[in-house]
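The complex appears here without one of its protein chains, the remainder shown in place.
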Amino acid sequence: MNNKVPNNRAWLLVLPMLILVAFSAVIPLMTVVNYSVQDVLGPNARFFTGTEWFESILNNDGLRAAFFRQISFSLIILAIQIPLGIGIALIMPKRGWQASAVLILITLPLLIPWNVVGSIWQIFTRGDIGLMGWSLRELGINYNITRNAVDAWATIILMDVWHWTPLVAMLCYSGLRSIPEAYYQAARIDRASKWAVFRYIQLPKLTNVLVIAVLLRFMHSFMIYAEPFVLTGGGPGSSTTFLSQSLATMAIGQQDLGPSAAFSLIYFLVILLVSWVFYTTIMNMQKDKSPQGGA
Amino acid sequence: MAEITLKGLAHSYEKAPSGAADYAIRQMNHVWHQGGAYALLGPSGCGKSTLLNIISGLLEPSEGDVLFDGHRVNELPPEERNIAQVFQFPVIYDTMTVFDNLAFPLRNMNTPEYRVKPKVLEVADILELTPLLKRKAKNLTADEKQKVSMGRGLVRDDVTAILFDEPLTVIDPQLKWKLRRKLKEIHERFNITMIYVTHDQLEASTFADKIAVMYEGQVVQFGTPRELFERPAHTFVGYFIGSPGMNFMAVEHTDGQVMFGAQPLPVSEKLKIAVANARSSDVSAPNIKLGIRPEFISITNTPDSHSMPVQVISVQDLGTYSLLTFKLNEQTFKARLPEGHPPLKETAFARFDDAKVALYIDEYLVEAGHE
Partner (left out) sequence: MSYQLENTQRGEKYTTIFSKVTPAQRRNRLARSRWRSRLLLGLYLVLMILPIYWLINMSLQTNSEILGSMTLWPQNLTFDNYLRIFSNPSWYMGYVNSMLYVSMNMVITICVALPAAYAFSRYTFIGDKHLFFWLLTNLMAPPAVFLLPYFQLYYSVGLFDTHIAVALAHCLFNIPLAIWILEGFMSSVPKEIDETAYIDGYSFPKFFIKIFIPMIRSGIGVTLFFLFMFSWVELLLARTLTATNAQPIGMIMTRTSTASGIDWGTLAAAGVLTIIPGILVVYFVRNHIAKGFALGRT
């Protein structure tokens, strides 16, 4: 890593990728920026609006509520999925055919198209034909995700935990596999308890994958769209309407080009900012720890 | 104290071993005495590490017993044996300081903190780790890390044996020597049994009083470095110890002569009788060999009654001596020539030192009765 050769011809290797990504990212992004500062009334009628759309988005109560819903959602699923994923990775079999079988089973939810995930849970939780909805009803619990906001929230969180914990578990599993056997052997000889092994061997070695896991889960949960859209349609009321759905409604449904473009940019920047702050904080924490003391 | 006895020990990684090849360790008996400095020497894959892990309790042997002072400890896990082990790659607890690393085994045993501190300081002093105590273990160099791993074994009062599994593999050559001396010093200071696994004969002979040479899952010889050199009990020991290793010749006894192929060998009468009486386990293809170390072959340009003409291939100058490669009966031999040896012609004459020729039947040494 630290003995890379300076070579500007490497740009040639990067170029094809750059062209493609630029085509998919830069041009559309410029369109968005363009729309965000204009009012498009017709093919030849555009007005420069400055920051007007941005202000209206920031002052939109509905969107502000959706934003806080989004933050709460991401925090809740992170708080559940990270520990749960670590736990599952710890009890997964380490070798043999069981290891492969469990690995394949565990990754299953990750490979289901997101709207199908929504459909699966929509069916599963229905009171008339779904196993979970029916069972809860039989137990005398008044469970209805189309009427009760708490039920809807709980179901979406359960669905997301079902859907994405496997990713965290898989990352942690690969992190655990990379710990050499000698560490466990030394710990046994040092008479370390199970907890000490976790605290001083496994957890430190998992730091890197956990950073990736938290980042990916934060990003994806912050962009969640298809699953709640299919499951609850954002309801009841707007209790499970998250940012992506608000944006899609605004851009495609209502064709509000200007405000939705401004919304897009703010949305994007928030994700970038949070990810960047999280990442640099972690990296600085690790750096602070390292050059301590010095003989 | 702790005398480690291996009784009828065998180990296989297979669930149902079918033949000798399935065994990592084959039937062996061995005793390690308290306080000895031992080396376990052998090529990779000969079962050294397996044996070490069985002694420390990381592995349970499939057959036979491990006894500590006569107690059977087969089922005891490492945490209940009085043993420490240092691994090939240094194992340290990254997030802890050096002090905490050294204190770790003590704290795991609920040792009160006022006992922990003096003990850690004492061990750190011996290992010259005192200036590093407050540092994060993660940022140490490889040799410092290895010293920390060793220190974790030394802090425990109950440790009676430390096992080393090729501990110097990742250490720089110039530090290896220093660390090895440190080990020796620790051994002399504490009355601890040390078993040192290595594939390097130099490392083994500088560290250990006695060396056990392992080959294909068995200890083929257990002796001082000198014994291993002078009377290898097995052809493998002859080949593995010394540089270069022993020369071997497959021989048979015909018409009162010891024949190496078509070449009659001028050997002592005793040896002739011994070869004539040799009974190999396989009668159809008897496995009888003579071995001679390169050090005990003398080469001259003129023949005498006890020498054989050989074909000189090459002479390599290695500073204090030269190494001669020659051919006898189409087989390559090595011989050591003293400094200032006269240049050799294409055909020279080799003479084996009678007393140093060893007889091997089925790969094992048979004393031919010379003093």
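Here the chain labels run A and B in written order, and each chain numbers its own residues starting at 1.
To be clear about the criterion, contacts are C-beta pairs under 8 Å (C-beta built on N, C-alpha and C of every residue); 3 or more make two chains touch, one makes a residue touch a chain.
Every value quoted in this text rests on a predicted model; they were computed, and no experiment measured them.
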Problem set entry | Contacting the left-out chain in the complete assembly, out of A:Asn142, A:Ser174 or A:Thr281 | A:Ser174
Seminar exercise, completed: Note that subunit A touches the absent chain at residues 1, 3-11, 13-14, 16-18, 20-21, 23-25, 27-29, 31-32, 35, 87-88, 90-93, 100, 102-116, 119-121, 123-124, 128-132, 134, 162, 166, 170-171, 173-175, 177-178, 194, 208-209, 211-212, 219, 222-223, 225-226, 243-245, 247-248, 251-252, 257, 260-261, 264-265, 267-268, 271-272, 275
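The rule is short, and it goes like this: only the chains that are shown with their structure count from here on.
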For this session: Provide the C-alpha centroid distance between subunit A and subunit B, rounded to the nearest whole angstrom.
Result: 56
Seminar exercise, completed: Residue positions on subunit A within touch of subunit B in the complex are 180, 182-183, 185-186, 188-193, 196, 200-201, 204-205, 289-295
Seminar exercise, completed: In the complex, subunit B touches subunit A at residues 53, 56, 58, 77-79, 83-85, 87-89, 91, 93-96, 104-105, 108-109, 131-132, 134-136, 138-139, 149, 152-153
